[in-house]
Structures are given as structure tokens and as C-alpha cells.
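Have a look at this one.
Yeah, one chain of the complex is gone here, protein chain that is, but the others are all in their spots.
Letters A, B and C mark the chains in the order given here, with residues in each chain numbered from 1 onward.
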Amino acid sequence: MSEGGLTLAKAPVVEPPRPRRFRVTWPVLLSAFGALVVLLSATRAVTGAADLTSAGAINAAVALAVPIGLAGLGGLWSERAGVVNIGLEGMMVMGTWCGAWGALHFGNPWAGVLAGAIGGALGGLLHAVATVTFGVDHIISGVAINILGVGVTEFLSKITFAEMPGGGDSQSPPVPKPGIVSVPGIGDGLAALESGHWFLVSDLAGIVRGLLTNVSLFTVLAIALVPLSYYVLWRTAFGLRLRSCGERPVAAESLGVNVYFHKYAAVLVSGALAGLGGAFLSLVAATAYREGQTGGRGFIGLAAMIFGNWRPGGLAAGATLFGYTDALQLRRGGESVHALLLVVAILVAAAAVYQLVAQRRTRAAVISGIAAVAVFVVFALTSTIPSEFTSVAPHVTTLLVLSLAAQRLRPPAADGVPYRRGQAK
Amino acid sequence: GSEEPATSAKPDASASGAPQEKGPKVGLAYDIGGRGDQSFNDAAAAGLDKAKTELSLADTKELEAGSGETEAAKEERLRLLAQGGYNPVIAIGFAYSASLKKVAAEFPNVQFAIVDDAAATGPNISNLLFAEQEGSYLVGAAAALKSKKEHIGFVGGVQVPLIQKFQAGFYAGAKKIKPDVQIDVKYLTQPPDFTGFNDPAKGKTAAQGMFDAGADVVYHAAGGSGGGVFEAAKSAKGLAIGVDSDQAKTAAPEVQGVIMTSMIKKVDVAVFDFLKGFTSNSLKPGTTVYDLKAGGVDYSTTGGQVDDIKAQLDELKQKIVSGEIVVPDKTS
Amino acid sequence: MSDGTAGGREAGSTFADRLMGRVKLGGLLSLAAPVLAIVFAGLITSVILLVTGAPPIETMGTMVDYGLQPRPLTLALNLASGYYLSALAVAIGFRMNLFNIGVDGQYRLAALIAAAVGGAITLPAPLHVAAILLVAVLVGAGWASIAAVLKVRRGVSEVISTIMLNAIATALGSWLLNKDRLAVEVAGSNNIGTQPLGPSAQVPGIPLIPGSPLKVDGLIILAAVMGLLYYVVLNRTRFGFDLRATGRSEPAAVASGVNVKRMIFTTMIISGAVAGLAGMPNLLGESYSYSLNFPPGLGFTGIAIALLGRNNPVGIAFGAALWAFLDTSSNILQIHDISPEIVEIMKGTIVLSVIVAYELVHRYRISAGQRRVSKELSGGPKVQAEGASA
């Protein structure tokens, strides 16, 4: 056969049939998005909860999603290289402080952005030293960094911000903010369309206006980091090497890849990204550093990363879902979250139908069906949600989506496994 | 070994005495955040600072609470102060209620004061209370008067009874002026998640939602999250109402212009008054309510934005002072 | 033929042998890690204190002086009981590779409902206490069971679900802690809490520390018992064996006949049940009511302590005591004008240095063990080879 002479007598003896892999392609993505918009639009029309697709809500959703997404991206980088990073919160806290300090010290918001990244990266460096060099359990190092992050920033504030006019022990003076941009010339037209409350048209106008007007440059940067991370991790040699350290470090080692270097690089970038998330909080979401400003967003970022199955697109979706529901509950919680109940009822009902028709799982379908009816009944019998519960709309939604979606989570194979050169199996 | 009397188990001699010639050693126990929080604790600190310059204090010691601590830790803090010869001892915040009551009983010769709590009573305890609802009533009225869209909002930091007092007064005041005014209410977090007092991003989003929905004046009782409310007001070209101190003076310069008034809660005055009473031996234990009448709460006029409605507000104030209007302190 | 690869220097144990771990160091080595850790942590903390302008030796002296006095010691013990229970709850999960971040929500909800139930009923003392503990255990387990069901039936990562459930527990707790529901109001107070427990539910303290005006929470005994139970169940029972086996290698556990799903479910629920107890020493021994002042965050402290104690019941006890000691010393540091943030920085540093020290000693031990194995084996392969052929 082949003139090379080196030919296996036959094709491989038995090649097990390869399972079909579900691929998220652009058409799939766009139609899912379209369906979601239609659903929200219909709900908006039925319930009158205009905030579901208002420009303000979308804009706020993006702003709330960015710090979570940045923390999640941080988690992604580090875990892709096999280092579990539960210290994101601490690195984020460092980012809030450094961001504000940098912006104030240099009088330039972008210096703050850079400082925030560096502050977070310092936390990352500590994590890398502990986990990569000393091989310490990744979780405990992360926990220690969370504790340290809080202590160190509180202490630093006392010796810096407290001395500044307008600052104090637990907050910085107002900081210069990065600029805000809009796509020119579309704001007024879209606003007019939006105020018409037409089915779909106004909703799309609201969403587009929310996304394209009054967006901080920092937000633009943060959003760009998602495809950039994808590109670097999945399309470059560096990224392939980095991921191979999270999947099978010995294999990487056996091909001459410097595993330590890549793990260090990944954890440093991870810290920097979490730090950027923190800096976003102090520079864009607020006008100053405030102690306790992160409010657990690092953990939510970690959850978003797992939600997104350790992939940039997935974690962006997770962060957006969280940001969107958080925006809705914070803005006009009672009304919007109540309207969300209808969305949930419809989604669960759709899941029930899918389970029944496509999967033939009758029992699951019945359970989902009952759940859908129950949610609908609650929706129909109430007119608002108690304020205590609106605040957990993002959390409940996340759980709901996760429990409905098929779980094919696939963490990197060597995630959290200590590695030592020449010793790994 | 340490020379600090604080570490010795037996009460110090100086703890037993009334103020000495040198002036008293004052102990102050802050709530979480401590001095420098630009809010509640700082107001107390301001009172202490004023006392330091105006009254002759021998010494002061300020301790602050840690997050997630137990009653026992609070008790220990007060006890260390009392034992260390600090007299009087002032506790900032209702969280000290139970612990103060206990420690005060152990140190009958030390004078104690607690801010925001009337439940801990005793012969050596002064309870410094504020009628937040009365001040909030006035700014509620101001909001209703200033609102062109008959739609205003309230952003609370954490949904606890104390903040609900602010809401109750604000609500009553606004309804008094315009019974049909629409009032949006949002609490940023639920206890024991107290990050709602420190999360400007959430404050901003909540206020933005209100402005987007048509509100044009938003009042916040959300501590550090208030900065976000001001920002939202600024970008929505609406108005905001500050809290605790005259925020048109203390907030970030760019947003000072949107703060039409603030509900002032004069913790500094209460602390100073208490210390003054102590040094002049005119202290009477029990509850002192810092209400409108006593000037403990008020609204501010910095910036002149409420000058046009000042007459109406002062009339309401008068009615409250005279008892003609009783402001509810609970949300219905 | 030369005999034994490492042969040649069989002359007893030289210093070099001991240094290189060629002989077993017995008990000495087991002390090395904590000693190294303390030295490490002490050094780093000193540097931090120096940086912040406080004299390290004096400061630490003050902390120790103060911490060893009867009353602060009692306070620390009381604090430690809750920490200990919380850490045990976390550790149970860790032993099976389950990361229960939800201990925080579990214990808060459990304490709230147990306090409300306890305040509403009156029973003879032991029964009353038992009833409250039971409610707490049930609520903790019940709340954890949500995460367990989601994990077992829907494959939802317990890390996410417990993070989310913590927030939901906060909302639920806040909704319940309302005068229309489980709370009562106290005149003149801005606090809000459940009906205080009657005397029959108040667990008497133990005068454990001589000279202390305070008593140690009676439920420290519960903590100790749970620690013992933890040890016995994990190390001495079949169930514990299955649990540890699953944690070490899930496929091996499956092959050995362990039903992993049931194991996940059970472990999560036990973890939640123990978490439910974490608030009890405080509730039944000190505060007698769940109010806004009830200490939050025990669950997160528990994670740090469980890791610090390496999931070992004795180690966790030391970890809890250390943590409690640092917490109580915050006040005395402030009296000495040292800012309380230092305590947090010290905690983080200690966690890191303890763990690095343990890691270093652990590595040393492993390689020492390997050396020993190969040395002992290298003695007689020839003989053994013949044995095989016989």
C-alpha cells in the first residue's frame, strides 16, 4: 500500500465507536439567544415588568457580571494549569485596594487598573509559591490568601487612605474613573424604540442600547479578555502547554515543557485577572475603595467557572446569568423577580416536554412538570416577591439552571494534584 | 510581663473613682469597622475628638469589634476597658446591648453609655437613642415635595430593624405630603450578610433601577453603599438624600451637588454630651432620646437645594417637636 | 556479588543516616512539623509586626500572657468549641473529597430554627436540650441534603451548590427572623431575636479553668464527644473505612463494593448534621437566643481550621484553640495600640506557614520512608529470589 513500507497490516483492529460530542456552534448559540429574547420579551409583555429587557437592566447586568467574570477567568487560567484557586476572593480584595491606590497615586484610572492587576498577581505569586514550589494543598493556600487579603488591605488602608483627605481607615478618597463610551448616534433612537413597549422590537432595542451605550472602557477591556483568554489558552503554543500541565503534567514534562514555569505563569495571570475584577469594583462599579467591597464575588466567580465547565464562553454565560438576575433583583426586585417566575415556569415546562419526548424519562418529566405548575401557581397567586427572597434570585437561578442542564462537567484531569518534577505518575 | 493594668485580674484602683483632677480616662468600643469608617463609628469618634479638645481627658482608648465575633468577645472588650481604669466606657451600637448590661453590673463604679440601645438598663448605664424616624420623616417630606414625578425611592443597606426605622419615617413623611407618591424600597442584603453597607456597586444598581423606573429622589440609609446611590443620582440627573452626616459636605466632590439634603444623626453630639455630663458630674443614667426636639436628628441645608421648601419642613418639624405628629418607627 | 544496592555502610545509624532519614526517627520527627511551623510562623509574624512598628517579642509576650490568664482562656475555649464542631463538619466532607462550603448556611439556619423551637417549648432540662440539639441536627442535615440531592441526582458540583445555598439560607433566615414569624421584639432594642431559651434549655457551664470567673460552655463536652465519635467512626468502623476509601480513590471504592452515590449522600448529610451543632455551644451556653448578634462566618473559619488540623480530630482541636486564642487576643492587642488587622494577617500567615512546614516534613518523611523500604529490601533479594524458586 503505502510506498513508505511501514504499514500496519490492517486498519486498527477495533476502533470503539466515538461518542457524539455536543458542540456549541454559532447557529446553536444564536438560536438559543434568540429564543431567550423571545421568551423574555413575551414575559415582559404579559407581566409588564419592563425591566426584564430594559437598557438600564442590561447595562447594570454587564457591570455586575464583569467582576464575577474576571474572577471566573482568573479561576479558569489557574485551574487549566492544574492549580485550584479558591483564593480568588483574597486576590480580588487586593485588586480593590491596589486599584484605588494606583489610580489615586498616579492620578490616572488606568494606572489603577494596572495596579489592581499587579496587586492580584502578588496574591497569585504567593499562591504559586505555596502550591507549585512547596506543593501545599491548593485549597488551604487559597483559604490563607483569602484571610491575608482582607488583613493586608485593611492594614494598608490604615497607613495610606486614612491619611488622605476624604479617605478613611476603611475607604479611599474618590478615585478617577476610566472613561465611558457609547456607540455614537444610536442612543436616542433606541431609547425611543424601547419606550414604545412593542413586542420584541422594544426589547431588542433595550438590550442593544444597554450593551452599546454608556459602557466603561474597563468593561470593554474585561469583555475582550474572554475571547483573548480563549485565544491564548486554546490557540497558542503557550496555551496548549499551559493546559497540558493541568491535564497531564508528566506528559508535558516528557516533551520538554517546563511545567513549573507554566503553572507559575497561569497562577500569576489568574491573580492578575482576579485583581482586575477587584479594581473594576473600586474604579468603575464604585468611585472608591471600600473595605468588604468584594462581598464574596470571588466565590461567585469560582462558581461561574465551574458552571461554565472550565471554559471561557461557559463562564461568561454563568457570570452574565448571575449579573443579569442580580441586576433585576437589585433594581426593581419585587416586580422583575416575580416576572422571572413565569420565565422559570415556562423553562421548566419546556424541560419536562424535552425529557418526555426526546429522552423518554417519564419520571423526570413528571417531576419537572409538577415543578413547572407549582412555580406557575406561585406566580399566579402572588404579585410580588418578599424582599428577603428577591436578593437570592441569582443564586436560585444558578442552582435551577444547573439542576436542569445535563451535567457533563469536565475539570482538568490534574486539577489540584500536586506536581513535582521527575516524580509525577 | 506587661505593665498594663489591663492584664491583671483585680480591678484597678482608679476604676473605682469618679473623675479625678486629671480628667477621666475614656474607653470607647466601636462596632465593626471602627474609627475611619466614614459613617456611624466616625461620628462617635468625632464626638470623642471634640471632647478631647474641649474637656480635659486624661486618656482615651478606642477598641473595635471584629466581624463574626461572639457576645463574649464584646463583653471582654468592655471588661478590659473597665478593668483598665477607663471610666466612662462608651459602646457604639446596639450589638453591645447584652454585653454592656452584664459588664456594667460587674463594675458598678464605672459609668457606661450605649448608643442606639435602650434595652440594656442599669444604674450606671446611659442609653443614647436617636429618633431616626423623625429625621427621616422630614427628608421623606422633602423628597415628596421635590419629586416632580411623584415617585421616590429608599435604599437600605441591610434589612435590620434599625434601618427599617429610617424607612418607616421616610415613608410616613413622604405620604404626609403626597399620599399618592410612589415609594420604591430596596435593601441591598439580608443579615447576617452586612456587606450591604459596603457595596457601592449594589447601591448604584438599586438606585439606578429606581431612577430608570421614574423615581427622581432617592434616600439611602446604606452606609458606604450610599456612594453608589449618589453616583446613580448624578448619572440619572436625579436627586439623592444622604444619611448620618451632612453628606453634601463629606461625599465625593463630584456628587455633592446631587445631595439635596441629608438626615443627620448626631452621634458625635450624643457622645460629647455624655462625656461633658460625666466631667461635670451631671450625668443621669437612663435613656436620653436624641430626637428632633433635642436636636439629635435633623435635616441639612447645605447646597441650598431645600431652601424653597424649608418653611414647610420646619413646620413639620415643629409639629413633631410639639407632639402633634407622632412618627412611626416601624414599617407596617 | 555485592549485596544490596545501598549496602556497604551498614554500621548502625550515623548522624548522616538520621539526617538522611535512613533510620526511623520515631516520635522525634512527629514533633518536627509543629515546631518548624511555630518557628516559621513566629518569624514571619515578627517581620510583619516589625514592619507595622510593633516590637515582636513584647507583643507576642503580651498575647501569651493575656491568653493564658483564666478568663481569656475560658473565652478561647468557648469560642473553640463552635470552631471545632464547624471544622469537624468540614473535615467529614474533606475525608471524602467533598468540599462542603455550605457549613456556614447550615449552622446558621439550624441555630435559628433550633433557637425558635427551643424558646417555644418547655421540657425537663435534659430533654429540652436534647430536643434543641435534635432540631439543629435535623435542620443542618436537611439543608445539606439539598446539596446532596443535587450532587447525586443531578451531578451539580457541591462547591457551587453550597455557595449558592449559603446565600439562600441567609435570605430564608432573614425572612424567618421577623416578629411575624420566629422572632420576638425586645422593647427599646434595635436587635431582633428569637424567644430566649428557658432555664431548662440553658446548659450549665463547667468550672474547668481554676480562677476564672467564667465557666466553660457545657457543650464543650459535646464537641469533645463529636471529636471522639469522628475518630471512632472514621477509623474504626466499616462505614468510616468506606468513606475514607471513597475519598482516596473512588474507582477503587466502587470496585470494593461501596455505593458511592449513597456514600456522597450520607456524608453530606452527616456533615450537615454536625454543622447544625456548630452554633449550639454558643446558643445553649451563652446567648440563649438567635439574634442579629449571633456570630456568623463559623463555617468559613471551620474550613481554615479543618485544613489547619489536617482533618485529624486532635489536629483540629489544636487548630480551633489557636484560632480562638488569636481571636481573643485581638482585644488585648488593641489595648496596646496594635491594630486588629494584624491578627488577621497573623492568621493567614500561620495557616500558610503551618501548612508549608507540614508539607516539608511530610516530604522528608516520604523520602525517608522510601529510603527505608528500599534499604530493608536491598538486604536480601538474592535469598528471596531463591525462595521464589523453591
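Definition applied: a residue touches a chain if its C-beta (ideal position, glycine included) is under 8 Å from a C-beta of that chain, and two chains touch if they have at least 3 such contacts.
Operating definition for what follows: contacts and distances are computed from a predicted model.
A chain of the complex is left out here; the name its UniProt entry carries, from "Heme exporter protein B", "Phosphoribosylformylglycinamidine synthase subunit PurS", "ThiF family adenylyltransferase" or "ABC transporter ATP-binding protein", is "ABC transporter ATP-binding protein". Shown chains touched by the hidden chain across the complete assembly: A, C.
Between the chain not shown and the residues A:Arg243, A:Arg297 or A:His395, the one that touches is A:Arg243. Although one chain is not drawn, the whole complex shows that of C:Asp217, C:Asp242, C:Glu286 or C:Glu344 it is C:Asp242 that touches it. Chain C meets the missing chain through residues 5-6, 20-22, 235-242, 244-245, 248-249, 251-252, 254-259, 367-378, 381-382, 384-389. Mapped onto chain A, the interface with the missing chain covers residues 1-21, 231, 235-238, 240-241, 243-244, 247-248, 250-258, 410, 412-413, 422, 425.
Rule of thumb we're sticking to: only the chains that are shown with their structure count from here on.
Look at the CA centroids: the one farthest from the centroid of chain A belongs to B. Work out the mean CA point of chain A and of chain C, and you get 31 Å between them. Centroids of chain A and chain B (each the mean of its C-alpha atoms) stand 37 Å apart. For chain A, the set of residues that touch two or more other chains comprises 158, 388, 391. Touching of two or more other chains is recorded for residues 167, 170-171, 174-175, 343 of chain C.
Remark: chain A residues 126, 130, 134-137, 139-141, 143-152, 154-155, 158, 299-300, 302-303, 306-307, 386, 388-389, 391-392, 395-396, 398-399, 402-403, 407, 409 touch chain C in the complex. Only residues 58, 61-62, 65-66, 69-72, 75, 78-79, 108, 167, 170-171, 173-175, 177, 185-192, 211, 214, 282, 286-287, 292-298, 301, 327-328, 330-332, 334-336, 340, 343 of chain C touch chain B when the two sit together in their complex. Taken together, the chain B residues at the contact with chain A in this complex read 33-38, 42, 159, 184-190, 193, 195, 198-202, 204-206, 208-210, 212-213, 224, 227-228, 231, 235, 250, 252-255.
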